[in-house]
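Excluded from the complex is one protein chain; the other protein chains are retained at their positions.
Chain lettering (A, B and C) follows the sequence in which the chains are written, and residue indices restart at 1 in each chain.
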């Protein structure tokens, strides 16, 4: 994952003391929080993430993708699932919020070809706006396959259309688009694509990997896992990865003669984006 | 503590599902939250308290005095000192909040005579508005001795004046009223009073008790202590009390022949208001 | 999906419960204190506050310290002693529309026998729980629950004096709780309560002194939940008698962790201080969970996440 879509200002990660500038709730339980974060906005690349420091302490930080980037402002999309996302969703204008970032290696947009399928499940849509924008900007055709439980949870479709992506939807309950999984639509219509980039819950990503194999396409998957440090220090967020992957950390065999063909890679450090065919799930 | 100032609708305590109707912040770190709670408003008596259920769970409930009561509305005054008061202070209009109450035995206003000194330190002013109003209503002269760290923390003086109380202030830093402790003023000027009722941090209440002894006045003290249940179930909030007090719970001697002249009374159940001369601090 | 409501009834070592939700000893008084807030007929039962041979004034204040996701307490077993308790308190428990479990604490082996016998003799009492997390005054102050021999003898002493269901409450403050559980089972317990509070303390940095009057106390609440779930998991693999799970239960999902680990019933302590409606929302939540999975009874899921438990039944 060497070349990002749009070469951003190369800057090492830092703690950014940001201030909330705006907040909207496009659907119940989904909150988009905008913050002023000039350095972060200047340096973040598609698919990288930040760690949000909990305003009250007492909990570990939360990994969040970066949704929009415009000028000095970046926004975060929160789906409230537990105490940390609940607390962050309560932030309002003027509140301060510390963010660590940019972290991890994002999507390698240059390797995705000219007709890219972006696949997003639920909050997995958050890190998809930046690659959609960047891919369109370099002339690629972009289709966003976007699935959620129900129509209301499919947020901001117009925003993706505005950056030039075609949006194909699916809902578990059939209230919008295909009635069923978005990966079914991908399997049916996806053969024409040059490559896939996906983000969403693990079961969806496994299904994307299967479909990609069937369609003989390469797929970049942004994995979800519970993080503690988010910076590669604790080895809490691993996934088994081909030893031959360019992203694989160097690691000796466990014992002489006992050669394993995979290593544990840190999702926060070597990822969060991996090539589907290199994962040993 | 038999007869309350104004005989309120006798009603057993309950869980009240209330909704926040208003919120103001009279000084930094002090928040007044109004809720719609018709049954509670109809039944609460001066000096009783409620337990506020934490909106997020994971913490024990918080004991709070009831500040204002008007029609269906009661209000709570919060001084943010820790995680529970911080969370409650974040409540905003329309949020729901469960309150248990009314709890405990309040002030016995009828026993306070005709020229009552109310003494409040910091957030100890919260449960003082109801007795001030009730005492004035039954014709007593009421002086509120009100102390805080600094002028800004002396909130709502006008509200106490509006119900007919004279307000005497003191601040630790001398920014308003007497420069020093409010109990110094009481010691100097308090001889004319018929009795004292006080609420505030423990050191202040101990000092009120000393002053009351010097002035030969009876004093009712509303004690502060960490509560867990607030309903008399856990015996976590005790204070040593004269065995002869009318409020003393029945309790046998620890062993034959070993007669103790005090018992542990529950502040939440037998109190929170006790006669100063009956406490065995 | 099943047509009828799943059953929450369960059998805890001979104690029949209409719901698997008991209220923890020391946290619910005698039930009456909470009666204004919830309908006691909808809970499984109340474990009464522990009673001792002699009256105890308890520890000096402060007795409670709120800590992160929990509570430290050092009440010191304040109670009127068994004589006064039998004379003045027990008759009132007859009114409670749920199971009533007497709790017995002691500082000598004989205490467990004597107090258990006198309390269990009363018709108002459906079962006895012995709280063995106290120091043995005759044995260098060693805690009964932390020494296999002492735990065994306390259990035997109580067992010999009642035929009512006998629950023994274990402490998590041990190197190997499963070995203590096995000894207590062999000594005749009908069920095990797992677990009591975890030892802890907190220091007031302004006063440079411990916050609790008693210096040390017991940690309870959500903070200890992972410790308690593991204790249930390990005990469930070691014994065949049923387990009453407890430690930080506030919601139905919390309670289900204990049931899936191998608890037949659960107990809510500190959770009542968070919200007294917890026992009702927990029972309702468990019922909904069972219904969604087509289970007719809670007994179908006891230990379902614990292969070591299932292998032993």
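The rule is simple: contacts are C-beta pairs under 8 Å (C-beta built on N, C-alpha and C of every residue); 3 or more make two chains touch, one makes a residue touch a chain.
All of these numbers come straight from a predicted model, not from anything done at the bench.
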The chain left out here touches which displayed chains? A, C
Can you tell me which of C:27, C:223, C:266 or C:298 touches the chain that was removed from the display? C:223
One chain isn't shown here. Among C:121, C:209 or C:296, which residue touches it? C:209
Residues of chain A in contact with the chain that isn't shown? 12-15, 53-54, 57-61, 82-84, 98, 100, 225-239, 250-255, 260, 263-264, 269
Considering the whole complex rather than only what is displayed, give the residues of chain C touching the chain that is not shown. 67-70, 72, 146, 173-175, 198-205, 208-210, 216, 219, 222-227, 229-230, 233, 248, 253, 256-257, 260-261, 289, 301, 304-305
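Note that only the chains that are shown with their structure count from here on.
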Whose Cα centre is nearest the centre of all Cα atoms in view? C
What chain is the most remote from chain B, judged by the mean position of CA atoms in each chain? A
Let me have the rounded angstrom distance from the C-alpha centre of chain A over to the C-alpha centre of chain C, please. 45
In whole angstrom, the CA-centroid distance of chain B from chain C equals 34
Cα centroid separation between chain A and chain B, in whole Å? 52
Using the touch definition from the top, which residues of chain B touch two or more other chains? 58, 83
Would you give the residues of chain C that are in contact with at least 2 other chains, written as numbers and ranges? 68-69
